[in-house]
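A single protein chain has been removed from this complex, and every other one stays in its place.
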């Protein structure tokens, strides 16, 4: 049993834009020398999240619309009074979604469905470079 | 320390219907020979999720109503234009909920509360057989 840490950075647009990181996560897992285990995909920072999606252009528009229903851009946020920030909705959405995802791998391969990709989400109100940390554990 | 993989299939109704998989997960964990660790419960596919709930008939109705507020069935989804599918809401809900759950176990027993069950959720617009993958890690 071993623990292996990998890290990379990905540039993601604003307000719920996404990046498909399946290829990079899958390559790090298949190249790490472990056969069976789990990979924890973690995004540091309070305005980012990680989940899975069928990564196609339609859903990249549908998903932010749902977030808009939960934490609309047009309402007042107390967070703006604390720091003079404009990203109250970003924080609320990220807390709802959570910053981490755990995916099993078997024989060096992620157990994702055929149409299921790992996606990193940036909820902040400006485009950002986001760090992604992979903690790979297994044998 | 060891990694043990288990897998089973469960039939689940459409549109946020659930299956209580606590018994099966708990049995696999208690029978695997490990005392302490974590089990990652993962559902492959982009329209399924795993979480916990007090599994009783009332909440099985209340929960889909909340999902309907976030990603309503009566609005247009860009996803439908991509593939001619009808399950845009299913995808949005599953991305929001996430495909995995991690539960600790101690002395071979899941650390769930007395009224807390592990539930697999099928958001797709038709009843489906869903695969559940358990990655059990511990010593």
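Labels for the chains are A and B, by order of writing; each one numbers its residues from 1.
Keep in mind that, in the parts below, a residue touches a chain if its C-beta (ideal position, glycine included) is under 8 Å from a C-beta of that chain, and two chains touch if they have at least 3 such contacts.
In this text the structure is predicted, and so the values were computed from the model without any measurement.
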Chain not shown: contacting residue from B:5, B:30, B:51 or B:125: B:51
Who touches the missing chain here, A:11, A:80 or A:126? A:80
Which of A:19, A:32 or A:102 contacts the chain that the document leaves out: A:102
Identify the residues of chain A touching the omitted chain, counting contacts across the whole complex. 1-3, 5, 40, 42, 44-46, 69-71, 77-83, 88, 91-96, 98-100, 102, 133, 135, 137
What chain B residues would touch the chain not displayed? 1, 36-38, 51-54, 56-59, 61-63, 66, 69-70, 96-98, 101-104, 106, 111-113, 115-117, 119, 137-139
